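Each remark here refers to the structure printed beneath this line.
With one protein chain removed, the remaining protein chains of the complex are shown where they sit.
The first chain written gets the first letter, and so on, giving A, B and C; residue counts start at 1 in each chain.
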């Protein structure tokens, strides 16, 4: 059926140690949106969700950029140009397009960076408001896609936890500075839960909108199993309600979420 | 340690549809005896036992000839020259050498034929008593190693269940004829349980000795788990006792067994 | 080969492959991937009178050949199900089985009573075996007396076929199955998941938010076959088998153990279309092992049956 298909790997790039970007080709990818993901068959019991790192919708191409963290990503790392991947997708709710009349800030951590690049690629054309990109990583060796941003004329501010590249520390420093300067910024962020929680906390006290792209362990990836939930509004008697990352996300408005 | 080792595949021959013979090389194979087996690592939870089909002890080489019947043998069928197999072995009790003063009969069915060929190869030199080989198979396409026997100047009498090659029917017809002619024959047999049971039944009424090479599902392959047992003498109050094919066999004297 | 299956009280399946409860949502989710009209049936996610929130995430974890889940029976409740899902299901031509749950016997009764009025519901599956919640799950499922009472309550309010879903997490699941049959169950479905857990080494914590979870997938198939075999040889009603089914060969194994139909769950996450290919393969696989029709295989491996045909 339409949303389950095989895509050919047409390019493969080892972008950093243990990080690889695969460019996939198949007509079904013409519909992909920034922030959406595909659910990739690997030898394990579950598929692996991966965000699109870049989109070439006219040609039915999309990238996925992954870090090796376990068995499935290790297997994907070994795939070569010419092989096919078995995908479900495009899946989930992507980013809402940014409002062209307000400043725009992208904040990415680790392998949360790829969907932000896809968003930039999609909506950058004719952007004339302030546009910032802050990228965080553990260390210099895990900083990815800076060159891609630069090639689009956008110079990311990089932070590393160990100070081995860019500013020492987390993205929160530059984030707060940017927000002081452009309080009405619309923020799009993706990265580790700790980072998103910090951004979410900081956002509460401010104006501006914030979209967060989340990760959660998934079963089906298509809304049937209720595995991939995160705590969300409204908060009832028993606590927050649970919403599905795979279909109601992965992108949420910050105010929809509870950290 | 000594009995767990890797052996290189130095030759590979598709001897019949779904049958392949692999020639393995490793110093540990210098000790292999006809009727012994090796326990081969495959991707499944258990190793696969395979008899030696031919031996070149001086060069540390031995063959295994297998039929594809399930996942493990299918995987082994795909192995290529230059790859290595992980083996335990040589394992088990092989054939007792034949007594050169009496006629000798080899009776093999299907993939029970390979260990008989190894026995012939080992003890044929300067044999001057009558020597017979009866090979049975389901159909012509599963008759294996006849040419190997012929190359040694021994012309097997072939039977097939469907009459598609050689005599129609089982090995029992030619077996009984041979035994009428050479009642003192020493018999070595290997094949499906039904065939061995029939031979065992026929042997009871006769003189001569009979060695049977058995199959049983195995765990460890080295005598520790007691998985691979077959009913054997003595028969006690509860019935036959159980003996291990992997270490007390796979070759048994017929009178040790209970079918 | 005629793949249809006739079960008690006129329940007729096109074929013996039913989507297992909790792995197939309420139907629409997989409709873009599977032609639902080709399935033997769909057992929907467990339904309670009021919405249930479920367990904290993470809710799934991979294990060798298995899957741990601790969904905790999150569901939108009876009213939403009737309003939003039954209209969709009305457009689908397959048997719909309402999987029902409750905190109390009365809650099970409520759901069954209300859904009994819905034409679109073809049968009930009474879930007294979910390991992920205390009430509405294993507390009923491990006590034959409770199993009797729940089944009786459901039976008293519906003429539709009722199956009771049995837990493998006890020494003698057939005692609970028998209690359900005594209370009027028309069928038994088995198994629900095995209780298990995993540790997330990085966080030094139980991997699942619910601490323990339910194990499903191929890893549990031997346990499931044994429970089906034992129940089929002890109770008089049809058994619907499940647990780790991935292929038509697996389906045949369950039939030989005594099942008359099966449910397929975890494998759907990997291969959404697998149920359809299994349906397609059944005639071929049946014939390969010498069976001419579905019923011939039912219980054929039981030791009182004639064996070793080949």
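Operating definition for what follows: a residue touches a chain if its C-beta (ideal position, glycine included) is under 8 Å from a C-beta of that chain, and two chains touch if they have at least 3 such contacts.
A quick note: this is a predicted structure, and the numbers were derived from the prediction, not measured.
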item	value
Shown chains touched by the chain that is not drawn here	B, C
Contact residue for the chain not shown (choose from C:80, C:152 or C:212)	C:212
Among B:11, B:81 or B:225, the residue in touch with the chain that has been omitted	B:225
Options C:18, C:36, C:68 or C:279, residue touching the unrepresented chain	C:68
Residue among C:78, C:225, C:239 or C:278 that touches the chain left out of view	C:225
Residue numbers in subunit C that touch the chain omitted from display	63-66, 68, 138, 142, 169-171, 194-199, 201-206, 211-213, 215, 217-223, 225-226, 229, 244, 249, 252-253, 256-257, 289, 300-301, 303, 305, 307-310
For subunit B, the residues touching the chain missing from this view	1-4, 41, 44-47, 88, 216-231, 236, 238-239, 241-242, 247
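As a working rule, only the chains that are shown with their structure count from here on.
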item	value
Graph class of chain-chain contacts, one of line, ring, star, complete, other	other
Per Cα centroids, the chain farthest from subunit C	B
Innermost chain by mean C-alpha position	C
Centroid distance [mean C-alpha coordinates] between subunit C and subunit B, Å	47
Subunit A and subunit C, separation of their C-alpha mean positions in angstrom	36
Touching two or more other chains - residue numbers and ranges from subunit A	none
